[in-house]
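Just below is one structure, and these are the notes that go with it.
In this view, the complex is presented without one of its protein chains, the others remaining in place.
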Amino acid sequence: MDALNLIAAVQALQPDAKVREQTDQPTLIVPAHALVALARQLRDDPTLRFDLLETHTAVDWLDEDRFELLYLLASVPLGHHLTLSVSIDRDEPVVPTLCEVYPIAQWLEREVYDMFGILYDNHPDLRRLFLEDDWVGFPLRKDYEDDFMLERPE
Amino acid sequence: MPADSVPMPGESIETPTVVAPPEKHVGVGGAMTGAVPWIDKAGVVGGVFRGIRSLFSGMGVTVGYLMRPSTVVTQEYPENRETLKLPDRFRAQLAFNHDDKGYHKCTMCRICEEACPNVSIIITGREKPAVSKKELDSFVWRLDSCTFCNTCVIVCPFGVLRFDGTFESSVYDRRLLSYTLNRYAGPVASVLEKMEDPEARKAAMDPRDPYSGAAVIAALIEKQKATKVSQRAAREAARAARIAAKAAAAAAPATPPEAKDVG
Amino acid sequence: MSWQVKSIAERTGDLLPGSPWTAVLYVLLTILAVTAFVTVAGLVLIYAERKIAAHFQCRVGPMRVGWHGVLQSIADAIKLLMKEDIVPRDADALLHILAPVLSFAGMLLVMIALPMSPTVQVSDMNIGVLYVTAVSGLGVLGILLGGWSSNNKWSLLGAMRAGAQIISYEVSATLALLVVVLFAGTLQLSGIVQSQETGWWIWRAHGCGIVAFAIFLIAGTAEINRTPFDLAEGESELTAGFHTEYSGLRFSFFFLSEFLNMFVLAAMASTLFFGGWMPLHIGHFAGFNGIMDLLPPGLWFTLKTTAMIFLIMWFRWTFPRLRVDQLMRLEWKILLPIGFVNLFVSAACVVTGFYFFAQ
Partner (left out) sequence: MSVHVSTLQARISGESTASSPLSTEEYFVNMGPQHPSTHGVLRLVLRLDGETVREVVPVLGYIHRGIEKMGEHGNYRQFVHLVDRMDYLSALANNWAVTMVVEKAAKMETTERIQAIRTLVCELQRIQSHLLWWGVFGMDLGGFTPFFYGLREREQICDIFEKTIGARLTMNYIQPGGVMFDIHPEFVKDVKAFISYLKPKLVEYDALVTDNVIIQERIRGIGKLSAERAIALGATGPVLRASGVAHDLRKSEPYGVYSQLDFDVPVGKDGDCWDRYWVRMEEMRQSVRMIEQLIDNIPEGKTFMVKPAAKIKVPAGVHYSHLETARGILGVLLVSDGKEAPYRIHCRTPNFNNLWCIGEMATGGRMGDLVAMLSSIDIVVPDIDR
């Protein structure tokens, strides 16, 4: 399915979804509360069949005071791709988990929690993935400061 | 696309595949995995014999190598130093290209320093250039942090740098891993070659010790320490200001209703 | 011709006829002889294993210490002696220390019963086979204790595997030994060797010998914990199994006894199935037998044992390891039934006298 049809098909499922500009793959901005339901529909719809969550990560838009969560979905049998983008408030970073739809999300979300401190609602096993449990701060946030971090001399 | 023509996982779109691992099962008929009681399995005798034959064929492979000492591939390293030849492009140590007279072409443009991903190249200039505008004092290369990515070599516009295959670079003191690559401090080859008087040339050049890099780095670290203190102070001030601003922003909407109540 | 069997015991008696010190001297001489032999044989075996393994794998092995690394084993021994001897804090210290000694002692005790030539045998017991089977079972005690006392789960897993494995395979190995005992009609090891004067049991017994030999080889390899049955060590699974927590001298005790057990296995296999020090004889074909007798019996024993050891090494450097449940199935479902059937068949052979050159 080509990008335009794909976007139309998804928007039929979730009318709130808006197209995100400046991307090279079809990307839709989805409200956080609609995420799980939409993902389940995307996975189960026989014409879409997004059965593979290829990756999930976050972007810290410090200036706009929000986190953008990116879910890269792919369909193994049909071979098309779709990115879901969810923006959440930087001060209250809570988003529903996708673990029930895509089991792999359990690790991917743990990584994002570890690096960005985004909390996943209903996640069965939310803890840090790479860093130690007592690590302070979330390293991939743009305002993370670490005295040991190497800096390029001017 | 109609739903019934959607391929199932596994029968993906027009991909020529080699399916099915070979059916010749050389196992002993599941006798050892316990999936099937071994007596019930038909052809168990054949399976056992095929299994034993497979063991012998494996033994044949290994003994074949034992019998042929010519297949030994070990290189006994310090003994084969004479014959050991590394390829030209092998990246082991960064080196300066000095011409026959010992001059180099480095103009101190610092492109390599900027291109280096992890500050393994530190270039210092001379305080008082004698002849040309910019003169190289020391070109320090840190082997201890270099990742041998070769970027400095390909970005250099004058072909000053090269990687050579001198791979035996272990030392007992870590500080000795900072090399000064240029043999002398002073102007580039093009400037030196214009100077007619050999004595003047010599005066413009200052010999450099290859192991003096450690001193350069130590000085740099001292300088960075000083700047880091001030930088940290600035950072903390900015952070405090940010927090204050946020608190103020949080307090701001709360204030008017209070005022209202009072009023 | 018949070989005169004369053990060290008798020789010591010749040395000091009628003296009460004979017994003491005998014990001292035995200890000295066996210890010296064990040490030298251990070093040689370790060197041989490293070299043979290397050439199986297109390497050269130790090359630096001495000519082609012949002194490598000695250098390693010195290194092991100088290493720190660690007893883990929460380990059962007494048992931790005792375990390698037990393992080593089991191996040493077997060593005294082996007939290496008509004149080189420490003690020629009339229950030799029974003694060897019984005493070699002592080694498993050392392994179990070592794994249990280390207070390490990996060690414990390795020890439990080893215990289950060695005890299981002991059954098959003994069944295979019994075949030869049946044919030879004696438990005495020198007697078994003598009984092969007209030919080795491996070919005289109409296939029973070959089957028994195969079972003995498999079961024996399993008993000495070598690949493909090295589950007790299981380097890639259990890091080092029962000796994970051992270092220095104590580790070397385990190590040495493992290698010497391989020698014991090879010596037993060659004694029982290949005539031990008995040269290759064919029935009463005196001419051929005479030519074969030109080589001294000690050399025959060495050659056969070396061949056996090489075979065991060959297995190790070719085969992968079995899984623990497959190991048990191999023993109880395959080897043991075959062993029993083989025993009955050979008993029938003995009763009917249906084998080559039966007297």
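In this document, chain identifiers A, B and C correspond to the written order of the chains, with residue numbering beginning at 1 in each.
The rule is short, and it goes like this: contacts are C-beta pairs under 8 Å (C-beta built on N, C-alpha and C of every residue); 3 or more make two chains touch, one makes a residue touch a chain.
Bear in mind that the values here come from a model prediction, so they are computed numbers and not experimental data.
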Practice prompt. Name every displayed chain that the left-out chain is in contact with.
Written response: A, B, C
Worksheet, complete the sentence: Contacts from chain B to the absent chain lie at residues 9-13, 15-22, 25-28, 32-33, 35, 50-52, 54-55, 57-58, 60-62, 73, 86-87, 89-91, 111, 115, 117, 147-151, 154-155, 157, 163
Fill in: For chain C, residues in touch with the removed chain
53, 56-59, 153-154, 157, 161, 227-228, 230-231, 234-239, 316-326
Worksheet item: Which parts of chain A are in contact with the chain that was left out?
Response: 20-25, 27, 51-55, 57, 59-60, 70, 72, 76, 79, 83, 85, 94, 102-104, 106-108, 113, 115, 119-123, 125-133, 139-140, 152
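What we mean here is this: only the chains that are shown with their structure count from here on.
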Discussion item. Closest chain to the overall C-alpha centroid, by per-chain C-alpha centroid: which is it?
Written reply: B
Worksheet item: So which chain is the furthest away from chain A, centre to centre on CA atoms?
Response: C
Item to complete: Report, in whole Å, the distance between the mean C-alpha point of chain B and the mean C-alpha point of chain C.
Response: 52
Discussion item. Quick check: how many Å separate the C-alpha centres of chain A and chain C?
Written reply: 63
Worksheet item: So what's the Cα centroid distance for chain A and chain B, whole Å?
Response: 31
Worksheet, complete the sentence: Multi-chain touching residues of chain C, meaning two or more other chains, are none
Discussion item. If we count contacts the way the header does, which residues on chain B are in touch with chain C in the complex?
Written reply: 28, 31-34, 38, 55, 58-59, 61-63, 65-66, 69, 71-74, 76
Practice prompt. Within their complex, state which residues of chain C touch chain B.
Written response: 52, 55-60, 63, 314-315, 317-319, 322, 325-326, 329-330, 333-334
